[in-house]
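I have a structure here, written as structure tokens, and I will follow up with some questions on it.
Missing here is one protein chain; the remaining ones are kept as they sit in the complex.
Up next is chain A:
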């Protein structure tokens, strides 16, 4: 008993030390296993929390306020969203301009891209040269210089009208006419069909050649081969291009800004959604309202993407 009483504390201390050692080594093991990963990830994690996740939450909060950079944000409930939905004619026209742009630019761009890719995919001589030439506008197209050029091309005394005049046609001033200005921007986007074309070319190379051989032995015409082999097998690539280009078209900004001088004019005919958002945020400093506009954009893009993925079940052919 006496003995026991004396050894108890010592034993307890040993146990404690043992436990401590176990906890210590467990911690050490956890540390050794995970620290390198998290250290390598550290810059990205800082960026994610500081520049993406945090700001996204903040912007969600701001979208329910009347924040204007001068006073601290005041809570206004859903008022911004209600105004967007019911009482903002500029939102309505920005939305309609953007949807028109997306609905025209994306299909035409993809159609051109596919047509040229098909023409180039015939074992044609000089493929690298043609591919490079058709790709060049895509690479340069995002710059202000090209928007400046476009503004001149479609001006009243611009190159397009000078060319039309040689056929005796008097063209309008395309960029300053509200009925035509949006089409000059569509044309600018279609002109940049090069990168989806490259993706189509890569996709066409994936189609097994023996399929065509078998089909032509069975007497299938070129036209039939296209409809029964090329098109179905290319649907995953078409789908991919369509989703990427659609999201990109919703976010278009620079050409409309340069061509309209930042106004979205004439008569809001080139007021892209992002341009309106920019004007509200950095022109009028309605930061709360602009945050709500940004979230509406996210929701619209999400709806479009979700709809594409749902519809893809019915037309995209996945070969397993």
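Note that in this section a residue touches a chain if its C-beta (ideal position, glycine included) is under 8 Å from a C-beta of that chain, and two chains touch if they have at least 3 such contacts; residues count from 1.
We adopt the following convention: contacts and distances are computed from a predicted model.
Chemist: Looking only at the UniProt record of the hidden chain, which name from "Transketolase", "Protein-arginine kinase", "Sugar ABC transporter permease protein" or "Thiosulfate oxidation carrier protein SoxY" is the right one?
Modeler: So the chain that does not appear here would be "Sugar ABC transporter permease protein", according to UniProt.
Chemist: Who touches the missing chain here, A:80, A:274 or A:312?
Modeler: Of the candidates A:80, A:274 or A:312, A:274 is in touch with the missing chain.
Chemist: Of the residues in chain A, which ones touch the absent chain?
Modeler: Against the left-out chain, chain A lists 30, 33-34, 36-38, 40-48, 50-52, 54-56, 58-59, 62, 69, 116, 119-127, 130-146, 148-153, 157, 159, 162-163, 166, 191-192, 195, 198-199, 201-203, 205-206, 208-209, 212-213, 216, 236-237, 240-241, 244-245, 247-248, 250-251, 253-254, 257-258, 261-262, 274, 277-278, 281-282, 287, 290-291, 293-295, 297-298, 301, 305.
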